[in-house]
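Heads up, one of the protein chains got dropped from this complex, but the rest are sitting where they should.
Going in written order, the chains are labelled A, B, C, D, E, F and G, and every chain counts its residues from 1.
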Amino acid sequence: MILAERKTAEQCLAIARAFLDATGRAVLSRVSLELKDRLEREFVRAAVLQWNAAARAVVLRRPGSRVEASGGRVGVLSAGTSDVPVAEEAALLAREMGCVVHTVYDVGVAGLHRLFGPLTHLLEEARVDVLIVAAGMDGALPSVVAGLADVPVVGLPTSVGYGLGGSGVAALYSMLQSCSPGLCVTNIDNGIGAGAVAGLIANRAAAARRGANS
Amino acid sequence: MILAERKTAEQCLAIARAFLDATGRAVLSRVSLELKDRLEREFVRAAVLQWNAAARAVVLRRPGSRVEASGGRVGVLSAGTSDVPVAEEAALLAREMGCVVHTVYDVGVAGLHRLFGPLTHLLEEARVDVLIVAAGMDGALPSVVAGLADVPVVGLPTSVGYGLGGSGVAALYSMLQSCSPGLCVTNIDNGIGAGAVAGLIANRAAAARRGANS
Amino acid sequence: MILAERKTAEQCLAIARAFLDATGRAVLSRVSLELKDRLEREFVRAAVLQWNAAARAVVLRRPGSRVEASGGRVGVLSAGTSDVPVAEEAALLAREMGCVVHTVYDVGVAGLHRLFGPLTHLLEEARVDVLIVAAGMDGALPSVVAGLADVPVVGLPTSVGYGLGGSGVAALYSMLQSCSPGLCVTNIDNGIGAGAVAGLIANRAAAARRGANS
Amino acid sequence: MILAERKTAEQCLAIARAFLDATGRAVLSRVSLELKDRLEREFVRAAVLQWNAAARAVVLRRPGSRVEASGGRVGVLSAGTSDVPVAEEAALLAREMGCVVHTVYDVGVAGLHRLFGPLTHLLEEARVDVLIVAAGMDGALPSVVAGLADVPVVGLPTSVGYGLGGSGVAALYSMLQSCSPGLCVTNIDNGIGAGAVAGLIANRAAAARRGANS
Amino acid sequence: MILAERKTAEQCLAIARAFLDATGRAVLSRVSLELKDRLEREFVRAAVLQWNAAARAVVLRRPGSRVEASGGRVGVLSAGTSDVPVAEEAALLAREMGCVVHTVYDVGVAGLHRLFGPLTHLLEEARVDVLIVAAGMDGALPSVVAGLADVPVVGLPTSVGYGLGGSGVAALYSMLQSCSPGLCVTNIDNGIGAGAVAGLIANRAAAARRGANS
Amino acid sequence: MILAERKTAEQCLAIARAFLDATGRAVLSRVSLELKDRLEREFVRAAVLQWNAAARAVVLRRPGSRVEASGGRVGVLSAGTSDVPVAEEAALLAREMGCVVHTVYDVGVAGLHRLFGPLTHLLEEARVDVLIVAAGMDGALPSVVAGLADVPVVGLPTSVGYGLGGSGVAALYSMLQSCSPGLCVTNIDNGIGAGAVAGLIANRAAAARRGANS
Amino acid sequence: MILAERKTAEQCLAIARAFLDATGRAVLSRVSLELKDRLEREFVRAAVLQWNAAARAVVLRRPGSRVEASGGRVGVLSAGTSDVPVAEEAALLAREMGCVVHTVYDVGVAGLHRLFGPLTHLLEEARVDVLIVAAGMDGALPSVVAGLADVPVVGLPTSVGYGLGGSGVAALYSMLQSCSPGLCVTNIDNGIGAGAVAGLIANRAAAARRGANS
Partner (left out) sequence: MILAERKTAEQCLAIARAFLDATGRAVLSRVSLELKDRLEREFVRAAVLQWNAAARAVVLRRPGSRVEASGGRVGVLSAGTSDVPVAEEAALLAREMGCVVHTVYDVGVAGLHRLFGPLTHLLEEARVDVLIVAAGMDGALPSVVAGLADVPVVGLPTSVGYGLGGSGVAALYSMLQSCSPGLCVTNIDNGIGAGAVAGLIANRAAAARRGANS
């Protein structure tokens, strides 16, 4: 995974090429439209480019290569619409790790009734191995979800919020203080990190389902 | 209201006497058992003493005097058992302002199902004018309650919690960031302040019900 | 209420349309001039648009619909001229909840004599049910007002100030520490939140005056 | 799980009895020696008491009841000897969830050579499903471990450290900033929380190994 | 001036003796009763000891020596009774610098009416050269006073307050943010520092009145 | 004094006109070049405009009016060249209060030898009544100066600095912690506040020299 | 060394000229391309200009002058590619002090295996006198290096990182908390400071090797 922010276009191109050569794939997050266009031109022959606008991410793949399904099952929830880019970043990474990802957005605690149906679906129908819950502002949703679910929950605070405790600080603090068992967290806006740990959790269970690793 | 912390016993006695003389009543919060005993000895003749162990508060009243019922109706909720002393402090002050106070404790978001019944009762049966919601740790309960209730909610963070965001900081931040309309807050452990503002809100409605102040 | 900041124009339009359809009204805060123009073009037929330049807010209303007067009475004070946009945001929301709103601006504690007359008018002539007091910098005005008034006061810190305690932090801290009974607070620049809680308080009293809810 | 800190002995006894009645077990953390003795006297007939001195925790069990092995496999590492009590708290909870727990202590980054052997053993011999890594001070160990391991890692900061960034703040910040994929964290000293999320992760994999939940 | 806190009794005695020898006087602040007794025994012959219980300070003077009146005039105000020890510390130091000091305590902004009379007296009757204003909690009093007075004001925050912004932080922030011209501040509880700067200001004016230094 | 930042040009013009009408003068700080030009056009007839580029300040004066010399004497020192704008702001205000102001810049503690000569001149030749010492970064200069001078010192931290303790925080903290008697401080970049309090101090002494106010 | 940030081009030119005149050299850091061009034009005759793009630094040298080799030996490591500009700033200053500087970049703890070879080379082949280790994010690399090396290590935190502990705060805290003996630190992004102290350390050893200073 290549974090494009704070790197020059040249640095991004060089690292992407190195990843492509080594693994057949390169994933770039926090990608500007300019960089996306630049990558398209540069890799027009060498790779297939996918642009995930919601997550502001690019996936480059050597022609013919594809993600191998792992069987891992991940659910991603977000409290508000402003949390979606970070949630999508997490979803994208879990998908690149081979997981099936189910997303449910805009189910924050200011209107709890919207939460119960989709959550039950994720747990009982989709039978997810792990939940990622993205929330900014008061960060209360992961606590509520971890109190209701029996799978591990990865709290993903987003930099949504203003004034005291703004930029995701209140959300992160609140998740760290949660009384609900089964909740761990990543840093503010770290969708990549949340996707990576959730992908590992789900794939561990999936490998066991396939009889591997036992 | 006399905050006994950081005052000498002599200062507390002097201020209590002044309040008794002026208004027929003195309320002391954060009272140690030593101070309570001292007050009992000192005012054995001059006043009737009530000891509220849960709130660590003393009410001194000139013999014969009593609280006049205002008709205000206040509900007090707490997320955990450790939040009860602060919640009781708030309840005591609202009662001293003449309100009827209904308390419901230990209904935090780690077990949401315990919340819905009592909350419906407070709103529809007891028809409270205002809710005080005390919570430490993640401070998520006031957000949830304000999303469900149609009366003003006073968030009361308590100094319960540890590590980053501990001592009530996460709880206060989270309440300040809440997306639920109708929520205002007081400082950490400020049960007196929460009781006072809730009492004013309830008594304003009660006065209107009595036809006063219109 | 739709917070336009951090949302794309498309998201704002979609949410505004959904609100209009559901409730006949949509209120947008923190609106840029570009977004205002875009909304005007987009809803030229479907809605009447009001632009509140001071509060940087837009109200869209289905033709023919209007705010129903609740009878609630709200006073809004500001310490300085820089606090006015946030104060206006609060006033706008209270008006949209049906309240009559009285505003008095630029009466900070560096010149206390300007405060007494208007405050007496609000309390004795306008007989407001609740006061919103917006202040940045030292945030001292809400403490002073709550010490003088016998109605609930909602302290509204604004992000005015520089250096240590700047961006409204000193103002919020100072309001949280106030010794004046009857004061609660919202987060920095949260005019919407202050307006909502004040509207609820005033409307509770107003409903009682109308004999409802008793 | 009952956090004994900030609760009176009476509250702890009452909650422990309620847990015992409902589930046949009660786990208490942050238990003083006084409380331990009190629990022993109180439950001498009703329960078997286990005292974990390192974790300062008590497990009460109805006579005849026992933990059912889940098949989950958890590894617990600590950077220093001062981190052991918190690490033990995590280990105890994972064991109470039925997991087999392997512990390796005092392998901090100031002497990296001590780490490699035990870590390889945990991953290749014990084949753990998840690692808990407890560290105070600079909190660097979880980053190093997550860079070397291919299982999910739960970073557990401890309140060890002094001066700026002391009491575990530097450790938590450092874990939140880690570049190593597959790392999530809990709050400072939250051994219970780390044990709970690791237990859930391990038991999910174990259930899949048993063919359940697929 | 000798800050006794964090020094051993032996260190305090040695430094006091050195000051006595060099200047005929030694002032010790933050003195425990034990240290006071020790000083009394130690210097029973060599010095006259004055114990200022309110300021927890000791002044040792070589027999026969005394403070020379400078003609400087200082006013000291406090917002609450808990601020008095720090205010007294400031007053003591200004007196030791030869100033006449006038004190007015317990005139905080929650009851502004108590302030106006005494303040007018200080300015117009006592004609003070400078005011020290001690306040904890919201720290609003110095702003109000500096808005009303035409002499320099030294804001002296005290470590009174709890929760967010407690221990004097809100008070100090608020004073730093004040809009009232003519206000400078010292650190929390630094009565000595406030007394020293006020003494210098007053003595400069007094020297000019005596025709010196012109 | 009108702080132009965060005010619209229209607001600045209106307030400037009001000040001019009431007092014959208006001082505006933090003025952009655009605003300066606008003020020039607007007041081309009504006032004489002075532009202080170093302080980014404008003084408008009714034709014929001028500052009356008070006789107060103020010294202004700065540690570095980046501190000069804030130091100049302070100097300007003291001059507008009628003081004679002496400035000495770029005498920070990294090269102490540059300090001693100018400081001796200020104290013994110019016989200043008060010193303003502006410093960013480590903020050490006011401590050093207050240890050497026998007049009151106003520490003026500037927002110069980066990394931890940057933007003037280290400078302010260091001044608040100074052991040198006779030092008080204002907020970061508050040149106006430092100038105002120093002007009051100097003018108090000057008035005494003139025989007034005694 | 001239920090160009926060200075006008004119100020930079004037100070550079003064340095050139006095010492035959001027080093400017944090130089924009505009300023670089301006310096080139301005000093086209008077000096030879070297532009270090990676460090964003300019060295001006009087024609004919050159750095005299001191014999000091400095190693510079960086954890990531984003840390390189700050690391280069440090390397440049050490070179200007006459040291031989060896740089090894992108050897962070998420992939420890890349570290061991180059570090052994620096210690055993290049026999450096001191190491500078630049790291942002979790700041773990200096702790690991100081645990392995037997020379003094200067930790250089960089402002790389986001969310809680971002902008280099976590990196700095982690270095301050390190358990590895032999580590000292400079402020975030202070490449100049790290280069200066490392240069002094190396040159002290080099002088001793030359037999000087003994």
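We adopt the following convention: a residue touches a chain if its C-beta (ideal position, glycine included) is under 8 Å from a C-beta of that chain, and two chains touch if they have at least 3 such contacts.
Predicted model, so just to flag it, every value in this text is computed and none were measured.
Missing chain touches which shown chains?
Even though it is not drawn, that chain still touches D, E, F, G.
So which of D:8, D:32, D:50 or D:81 would be touching the chain we can't see?
The single option touching the absent chain is D:81.
Write down which of G:115, G:134 or G:201 is the residue touching the left-out chain.
Answer from the full complex: G:201 touches the omitted chain.
Under the stated touch rule, tell me which residues of chain E contact the chain that is not displayed.
6-7, 11, 15, 157, 159, 168-169, 172, 187-190
Name, in rising order, the residues on chain D that touch the hidden chain in the full complex.
81-82, 160, 162-165
Touching residues of chain G against the unshown chain: what are they?
These residues touch the chain not displayed: 1, 127, 129-130, 150-154, 176-178, 181-187, 190, 192-194, 196-197, 200-201, 204-209, 213-214.
One rule holds for everything that comes next: only the chains that are shown with their structure count from here on.
Any chains in contact with both chain C and chain F?
Touches both chain C and chain F: E.
With chain centres taken as the means of their Cα atoms, state the distance from chain A to chain E in Å.
Here chain A and chain E have centroids separated by 58 Å.
Centre to centre, by mean C-alpha position, how many angstrom separate chain B and chain E?
37
Could you list which residues of chain C touch at least two other chains?
If we look for residues of chain C contacting two or more partner chains, we find 163-165, 169, 172, 176-178, 181, 187, 190.
What is the complete set of touching chain pairs?
After working through each pair, the chains in contact turn out to be A-B, A-C, A-D, A-G, B-C, B-D, B-E, C-E, C-F, D-G, E-F, F-G.
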